[in-house]
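Below is the structure I would like to discuss, written out as structure tokens.
The other protein chains are all here in position, but one chain of the complex has been omitted.
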Amino acid sequence: MAFFSDITRGIYEDNPVLKQALGLCPTLAVSSSVSNGIGMGLAATFVLVCSNVLIAMIRKMVPDKIRIPIYIVVIATFVTIIDLAMAGFVPDLYKRLGIFVPLIVVNCIILGRAEAFAGKNTVWASFKDGIGMGLGFTFALLVISTIREIIGNGTFLGIPLFGAGFEPVMFFALAPGAFVTIGFILAFVAWLDHHKGAK
Amino acid sequence: MDFRMLLIIAIGAIFINNFIFSRILGTCPYVGVSGQLDSAIGMGVAVTFVLTMASAVAYVVYTWLLAPTEANLFYHLFGLAKPPDLTFLKTIVFILVIAALVQFVEMVVQKTSPSLYKSLGIYLPLITTNCAVLGVTLINVNEKYDFVECSVHGFAAGIGFTLALVLMAGIREKLQLADVPKAMRGLPITFIMAGLIALAFLGFSGLKIN
Partner (left out) sequence: MKEIVRFGIILMIVSIVAATALAAVYGVTNPRILAQKEAQLQAALAAALPGSDPASLKTVRENGEVLYYAAFAPGDTSKPMGYAFLARGAGYSSTIETIVGVDTLGHILGMKVLYQSETPGLGTKLQEVKYGDKEPWFPRQYLGKPAANVAVDKDGGEIRSITGATISSRAVTRAVNEGFARLRTKLGTN
């Protein structure tokens, strides 16, 4: 049971976006389409898992006072690796995500987990934590981008769902729609927690 | 000096492409600090300073150390056949520059205004992970701005960010007195409010500067 809890924790109970309100910038900005959302989620998960593992490996050798700059160098290295890899292998997705790929380095989730978990736990536990938080981030992106793409563009993964006469509510595809959508989702999550607690 | 271009960059960064309401960069500290007006203003000033300095320093480092141009220092120092293309290191170099700048700002604020230092708390070092700061340096590279354009862009981005913070803080202070449904309290209603302000800012996209 303990094997899975490190992973599932990140998906619901401690979901980095929905419960901890971390990683909001990319969530708001790339969630206008499902394929962008999933792409970003997977890229960030790669960085998160790699940096968690490496930081857990060197945690005993890193002097406490300079741990933050070292974490940053580690994370930035993996971000540059995934950046170069995406530019070379999935150029279309890479162009759509734009500056949000290098911005993964300042995704609070990754530095947050390095500081709160990988710096103090074993490599194996940090690996699982990275997977869990990464999947949680991807899950949140999936939920928000599904709503925004279906209502804001009338498509899912680029495939039109409604007839030609359907006029999508463009508001949801734009920045204001991102804020409002996440606002309602956070409210829904808070409401869910309330009712579970009341039982 | 092409003042028209600088004006376009400035108005663009403050209104038309406001970093928070249009580009969605810088939202993490945004929701954290916009609760009260004075800490919002203090944060805005600190971020504006970092944004301007980061834009300027990043430009210098990029042009003289990373970019494959005539000005590249490694090209001159090592007498290489042609200037090396180190632009792939920009993410890591920019974020380290930003981390150093924020450390510096932290020290200055601590010495000059301990009360502001206390009220900003953890959000001051968190400027390092503010998407807007790294974001503006990357946009400057993409748009190939020169030194003055970079600095103006950084400064204007900061003004826009401060404007967003102040607007939000003013409304949130009033919201304290309103009767908000339980599930909506705190973050949810803040986001919905931000969405409505963003909707208003969308109107600026019609602004035509000739």
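Labels for the chains are A and B, by order of writing; each one numbers its residues from 1.
Here is the rule we use: a residue touches a chain if its C-beta (ideal position, glycine included) is under 8 Å from a C-beta of that chain, and two chains touch if they have at least 3 such contacts.
Just so it is clear, the structure is predicted and the values come from calculations on it, not from any experiment.
Touch with the chain that is not drawn comes from one residue among A:87, A:125 or A:150, which is A:87.
As for the chain not pictured, it touches chain A at residues 29, 32-33, 62-63, 65-66, 69-70, 73-74, 76-77, 80-81, 84-85, 87-89, 91, 95-96, 98, 152-153, 155, 158-160, 170, 173-174. Touching residues on chain B toward the chain that is not drawn are 12, 16-17, 22-23, 88-89, 92, 96, 142-144, 205.
Simple rule for what comes next: only the chains that are shown with their structure count from here on.
One finds 21 Å separating the Cα centroids of chain A and chain B. Chain contact summary for the complex, chain B toward chain A: residues 21-28, 31, 88-92, 95-96, 99, 128-131, 133-135, 138-139, 142, 181-196, 198-199, 202.
Within the complex, the chain A residues that touch chain B are 21-22, 24-26, 28-29, 68-69, 72-73, 76-77, 79-80, 83-84, 99, 102-103, 105-108, 111, 171, 174-180, 182-184, 186-188, 190-191, 194.
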